[in-house]
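Next up is a structure, given as structure tokens.
A single protein chain has been omitted; all remaining protein chains appear in their positions.
Chain naming follows the written order as A and B, and within any one chain the residues start at number 1.
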Amino acid sequence: MPALPFYILSAITAGCALGTVALRNTVTAAFCLLGSLLGMSGLFVLLDAYLLAALLVLVYAGAIVALFVFIVMLLDVRGSDTRPATRVSLAAAGVAFAVLGAGLAVTFGRNLMATPAPLAEAPGLGASLKFYGEQLFTTYLLPVQIVGFLLLIAMLGVIVISKRFAPVEDAK
Amino acid sequence: MTVGLDQYLFLSALLFAIGFFGVLARRNAIVIFMSLELMLMASTLALVAFSRFNGTYSGNVFVFFILAIAAAEVAVGLAIIVALFRHRKTVMVDELNALKN
Partner (left out) sequence: MAPDLLASLILVLPLASAALCALFLRRQGGLASAVSVTAAAAIAVCSGLLIFGGHREFPASWEWLRFGDFALSIGFKFDDLSALMLFVVSFVGFLIHVFSLGYMHDDPARGRYFGGLSIFMFSMLGIVLADNLLMIFIFWELVGFSSYLLINHWFERPSAAAASKKAFIVNRVGDFGFLLGIILCYWLNGTVNLSELAAKSSAGALVASTAVPLLLFCGALGKSAQMPLHVWLPDAMEGPTPVSALIHAATMVAAGIYMLCRVHVLMVPDALTAIMWVGTITALYAAICAITQRDIKKVLAYSTLSQLGYMVAAFGLGSLAVEHNVTTPGAAALAAGVGAAMFHLTTHAFFKALLFLGSGSVIHGCHHEQDIFKMGGLAKKMPVTFACFTIGVLAIIGMPGLAGFFSKDAILYLAMENNTSVFAVLTITAVLTSFYMVRMWKLTFLGAPRTESSEHAHEGGFTLWAPLVVLAILSIVGATGPLGLFPKLAGSVATLIPVAHGSAHTTILLVSLAVMLTGAAGAWFFYRSSENDALEQASPGFFRVLASKLWIDEAYGYYVAKIQQPFARALSFVEQIALAGFIIRGLAGVAGVIGIGARTLHIGNVHVYVYWFLIGVVLFWSYAMGLF
């Protein structure tokens, strides 16, 4: 597997991620998220998960980030204190970052995962849509149904939450 | 050098840590949400990498469901933030402390 596309794409992804969390302007942060997503999509292609790459762009970038941008535009935040982060929270976040990093380093350092077979022997699995369809409708049918149900509930929840309730008039 | 599983996992971990930092550091609720999405993406990357390198499908299929759930979660979460904004006229989390005590 060529290494160069991997490094480029990972640089894009990580860089845009940093941009998301660091930039002051919220709209710019949203677009950095979009960029990060595109990088991820590329990484998926490198991993032979072509369908997932397409889905990532379609669902995540196309719907979710679009929704984020909508909401950012809708909630026109002005007048309040718009510092991105207080100093205390930065320090605390840094400490948390360090803790997390240390944990991950320990996990990797102890070599807890067996090194798998070299990549070349692994067949390309993610190419055929037919295979996904088969799996989804046989082995994973129950999770599909449950997720469908979940989406229905989420839709209902959103409708209920975002209703403006008029004050109830006394019955005359 | 060849790109092995370790590199992908390192990238996933890095993305996760960045997202976590964003959740803890930012004051804008929407940006916190976006960092949350970053964390989710990192975990999907790890899943797909594992699935690819172990030669199974289940990781890929699982990512399907993660996508669906992430979509639902974002929809509901943003609806809550909009409702909060209507009441409190702010999305900064340090001003949203009405549940104190």
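The working rule: contacts are C-beta pairs under 8 Å (C-beta built on N, C-alpha and C of every residue); 3 or more make two chains touch, one makes a residue touch a chain.
Quantities reported herein were computed from a predicted structural model and do not represent experimental measurements.
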{"item": "Contact list for the unshown chain, restricted to visible chains", "value": "A, B"}
{"item": "Touch criterion as defined above, residue of B:L11, B:L24 or B:A42 at the omitted chain", "value": "B:L24"}
{"item": "Residue among A:A11, A:V27, A:A66 or A:V106 touching the omitted chain", "value": "A:V106"}
{"item": "Positions on chain A where the hidden chain makes contact", "value": "89, 92, 96, 99-100, 103, 106-107, 110"}
{"item": "Touch residues of chain B, complete complex, unshown partner", "value": "20, 23-24, 29, 32, 93-94, 96-101"}
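Following the convention adopted for this analysis, only the chains that are shown with their structure count from here on.
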{"item": "Centroid spacing, where centroids are CA-atom means, of chain A and chain B in whole angstrom", "value": "5"}
{"item": "In the complex, chain A residues that touch chain B", "value": "1, 3, 6, 10, 13-14, 17-18, 20-21, 26, 29-30, 33, 36-37, 40, 43-44, 46-49, 51-52, 55-56, 59-60, 63-64, 67-68, 71-72, 74-75, 77, 80-81, 83-86, 89-90, 92-94, 96-97, 100-101, 104, 108, 113, 115-119, 122-123, 125-126, 131-132, 135-136, 139-140, 143, 147, 150-151, 153-155, 157-158, 161-162, 164"}
{"item": "Interfacial residue positions of chain B with respect to chain A in the complex", "value": "1-11, 13-22, 24-28, 30-31, 33-35, 37-38, 41, 44-45, 48-49, 51-57, 60-61, 63-65, 67-76, 78-83, 85-86, 90-92, 94-95"}
